[in-house]
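Shown here: the complex without one of its protein chains, the others still in place.
Here is subunit A:
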Amino acid sequence: MVAERATEFDPSKIKDQALRDLCNVLEGVRGKKSLVVDKALSGPLGLIAQPSLLQDYGVVQLHWIEDDNIDYTASKNILYIARCTAKNAYSIASQIKNAPRIPGQDLEHSLFFVPRRTPLCDRILEDEGVFGDVTINEYPLYFIPLEPDILSLELDDAFEDLYLHKTYTSIFNSAKALMLLQQQYGLFPRITGQGDKGKKLLDALLRMRNEAAAEDASTSMALAPSSIIENLVIIDRETDFVTPLLTQLTYEGLIDEIFGINNSHVELEASVVGTAMQGPTETTGRSVGTAPAAPQGKKRKVLLEGSDRVFTDLRNNNFSAVPAILKKTALRIDADFKKKDDYKTVSEMKTYVTKVLGPAQKDRTSLSMHFNIAEIIQKHINTELFEKTLEVQQSLIAGYSSTQQHELMTELIARGASLETVLRLLCLYSCVSTGFKPKDFDLFRREILQGYGYEHVLTLDALDKVALLQSRTVAGSAAAAATRTNYDYLRKPLRLFSESVNESDPDDIVYVYSVYAPLSVRLVQCVIQKSAVAQAARGGGSLNPNSAGWKGFEDVVKNVGGKTFDEVQKGEDKAVRARMILDGQNEKKITVVFFLGGITYTEIAALRWIAKQEEGKRQIIIATTGIINGNNIIRAATTAARTKPRQT
């Protein structure tokens, strides 16, 4: 039943493939082996495999590439898994060179580059004189499904790469990953998007498609437009920096803001997690044998994902709705436990125990953890600092910019609020108001330097380069106008600001930030849910909901930063027909939304809300380079200033 299979979009296949490939990598070296992993990959690999897998495949010790305490007597096989960066190639080369020579036992180094082996890395290993000592292979790990509707490349440094260093490695990687989707499901019939880097991604995709067509005659059929995917929407993070700069107000978003979620894992105090969630929760992938002991204290890593029913109910809601849901869940679980009286016979009891009691017990453990988390969040958002921060944010978003916000911001600095908090506000101000007036700009720069250290000259310089924090002389220049998003203009036609949303039963995506609809998601709506946007803005409009691309919102996108694109991908007639016959025509179409440069949990919540509205008509698959929040963005800029003295 070929047709059946092709109509399903099944991300679990990607995960299975990744796991199979990983097993092949581990099997590639016979017997006991020491595994040396790129730290940037530890998270993604943890999402693919359980740590026990490593032991099953004979891994006796696990190290990061930066470690210099590998025990070479444990095994003569050293297996490296690393992203194909120049830095990694140099580090691995020096590690191989410095490995002790034990007479009679030659070390065997094998190296798997993720996601591909490049001539660059070969060349570096050659230049460093270790090329002959190591067997080089590749491990093609691109998209990792975090959830059934989220595919992430989990590239930690995509933001720096795209907007600060402008080296664009992640564009190429994204294009490769999207090409893999196209090879499996057919071409995206239409690619609509916004942003300069997004345009580069489109160019890369089109180029790769042409090259694939030239490559091999047999792919022409696969590269006919897909009949199950309707379109790809590319949102370049650069078009909307404001959204991630704001404090996320959904449950999952707040967990990310307060605790930080990395590769779907959050690190919590053991007392918060509770006692029952032991064992499988520690899926951090570094607990094999003499793994480098992290000073974890009483912290515990917990996987946050859709299999946790309690969390699924909570994650996408505005936090103000959370207490009520927690209460409802508690009642539901209680009822589940009480159901036992309904079951009389032994076999009924058996069903009860496996079908009801088991999940209910799991839910109860999870519920108690989420009660604890919610309590901490509640405490956090009740602090004066949080309230004031939110106040500044919301007035800026509403378009009220006055001296009062300036005062509040200087006060936050004087009160020693965290650098991330303050810079997020300053960047937000700069983004919505086309930069600071030169006088204010100098004033705030001074405040930052005196408040947080003069090394942040580097941070401010970086933020200037990303166009996050600028003086009006730069931001307002004609050259910057093309890449700048005009929030003042967009606020109304897209109804970005609204104070009339029901947070517990929302009728618009505004709920995720209580008063603000993320621009990025509004743009997605402009493509796939045109009438909803029109309704939100004008109370119903005369838009044809079936028109494709940016149609109907040409004026809007003109005021969004960067290039606008809308590309139709056609195939050869023969191939199109063949694919249609193969896939069949089905009603439900898929939209793939690709966030280049990262997506926040709030935006995911908003997109899921849209997906729910469109249920039955359309499925939304979210793809991204990684999940980010405002703190990550600021940290990307502060890395230079955080240089530590070299240990000698």
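The criterion applied here is as follows: contacts are C-beta pairs under 8 Å (C-beta built on N, C-alpha and C of every residue); 3 or more make two chains touch, one makes a residue touch a chain; residues count from 1.
The criterion applied here is as follows: contacts and distances are computed from a predicted model.
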Complex member absent from the view - protein name from UniProt, among "N-acetyltransferase domain-containing protein", "Probable vacuolar protein sorting-associated protein 16 homolog", "Large ribosomal subunit protein uL14m" or "E2 ubiquitin-conjugating enzyme": "Probable vacuolar protein sorting-associated protein 16 homolog"
Given A:Arg207, A:Lys299, A:Lys379 or A:Lys570, the one touching the chain that is not displayed: A:Arg207
Listed residues A:Asp68, A:Asp342, A:Glu384 or A:Asp505, member touching the removed chain: A:Glu384
Touching the absent chain when the full complex is considered, from A:Lys39, A:His165 or A:Arg472: A:His165
Absent chain, residues of subunit A that touch it: 27, 30-32, 84, 86-87, 90, 106, 108, 118-121, 123-124, 127, 132, 135-136, 165-169, 171-172, 175, 200, 203-204, 207, 210-211, 213-218, 220, 384, 410-411, 413-416, 442, 445-447, 449-455, 457-458, 461, 640-641, 643-646, 648
